[in-house]
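Structure, as structure tokens:
All protein chains but one are shown at their positions in the complex.
Right after this comes chain A.
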Amino acid sequence: MGIQRLLIANRGEIAVRIVRAAKDLGITTIQAYSEADEDMLAVRLADEAVCVGPASAKDSYLNINNVVGAAIEKSADAVHPGYGFLAESSDFARAIADAGMKFIGPTADTIERMGDKVAARQAAEAAGVPVVPGSKGRIDSVEEAVSIASKVGYPVMIKAAAGGGGKGIRIAQNEEDVRKMAPQAQAEAAAAFGDGGLYLERAVQSPRHIEVQIVGDGTDAVHFFERECSLQRRRQKVWEEAGADCLDEGTRKHLCDTAVSLAKAVNYCGAGTLEYLYDDASKEFYFIEMNTRIQVEHPVTEMLTGFDLVQEMIKVCGGASLSVKQDQIKRSGHAIEVRLNAEDPLMQFMPFPGKVTSLKIPEGAGIRFDHFMYEGYQIPPFYDSLIGKLIVHGTDRSDAIRKLSAALDDLEIGGLKTTVPLHKALANDPTVKSGDFHTQWLEPWLEAGNLTAPRETGGNL
């Protein structure tokens, strides 16, 4: 039996997106909200609403007991977690299932498995998805390091097997470097962790970030092609595209087909994304992780392919088979999304939780604006700063950038500082226009002062 009553356990723009998608499917929507979110747009749009706790996310949107309790109280038969908060909590998915409701996402076991980096890497390798080449286990001698390095290919990263994070990582360009660095790394690892064991993997320098959208119904799975999200600041995506123009057809096909193999191998149900590092020079891609949820940037894929991914995930997690076959999914043109945050990009991206005094939204063919604002809305300071996403679709990448520039000029959000000036500058930047960038490009560009206050054009000097 299909879903009748869906609780949306999230807030902001994604809650609005889910409420609208579910209503279009004829489902009764129940919006969860914290005490600070009583006025949010999703509460106004949903059929019903239920408070899940105080402003602080840990006491409301992140409190499993409160959210599950609210779903039971409202007789929901399914829960959509959105992204962030509890979206990738296996405990939450299990609690929902144990209470006899459907979780709009994969099973708790799949979330656990794909959330564990080592298990995910093993599942990926088994399904034929390329992973960063590296040593199978710990390395205890310099000779072993030299031998493995020559197999995985230079440059290589030398890390402590016992360590975590980026501490003590060395990059060796050749055998001579390995002979010099491995003993240093061993001594340092022994001192820091009481274990001199090393781990070695290929260093992918200045990679691009490519990801593949998949949807599975527990048996079958399909892909909706790839996205490129290389423009990042502090590891947060800023600007996303579909497709990735840097890929040739053969590479794209291999990337997307192996992603489907992995999704099928784990009997994936729901929407998911496989994230990869892509090395432009060698045209090689390496799996890094899988996100077991709908992602912020899913609209670019929807614009590229014409499918509604949120509806599709609700349907398959309600028990339906995939509504589409792989050969029915075509890509057309090019789509770009920019994230609008309530931050001042000219003041070190200082958060700006103000009140929306006016709102003028760009309209037209190929323009979409996903957001949760209305005139008079006070953006609460308790959650992240994403206030909306402007998405454009053009005949090709340069057409999409032109459309984006025009749409940004037409967008007016009064009362707030936003990242609109950043996106206007990016859309006009020759490097962005050429597409020749990678994940380490945006931060140095900002540090070099490429983003400055627009000059006053009052008088001629």
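Note that a contact is a pair of C-beta atoms (placed from the backbone, for glycine too) under 8 Å apart; a residue touches a chain by one contact, two chains touch by 3 or more; residues count from 1.
Note that in this section contacts and distances are computed from a predicted model.
For the chain that does not appear here, its UniProt entry gives the protein name "Biotin carboxyl carrier protein of acetyl-CoA carboxylase", which is one of "Biotin carboxyl carrier protein of acetyl-CoA carboxylase", "Ferredoxin--NADP(+) reductase", "FecR protein domain-containing protein" or "Transport permease protein".
In the complete assembly, the contact with the undisplayed chain comes from A:Ala342, out of A:Val215, A:Val260, A:Leu274 or A:Ala342. Only one residue from A:Leu25, A:Ala55 or A:Ala406 touches the chain missing from this view: A:Ala55. In the complete complex, the residue from A:Tyr154, A:Phe193, A:Phe382 or A:Trp441 that touches the missing chain is A:Phe382.
When the full complex is taken into account, the listed residue touching the unshown chain is A:Pro353, out of A:Pro353, A:Gly366, A:Pro421 or A:Gly435. Touch with the hidden chain on the side of chain A covers residues 36, 55-56, 342-343, 350-351, 353, 380-385.
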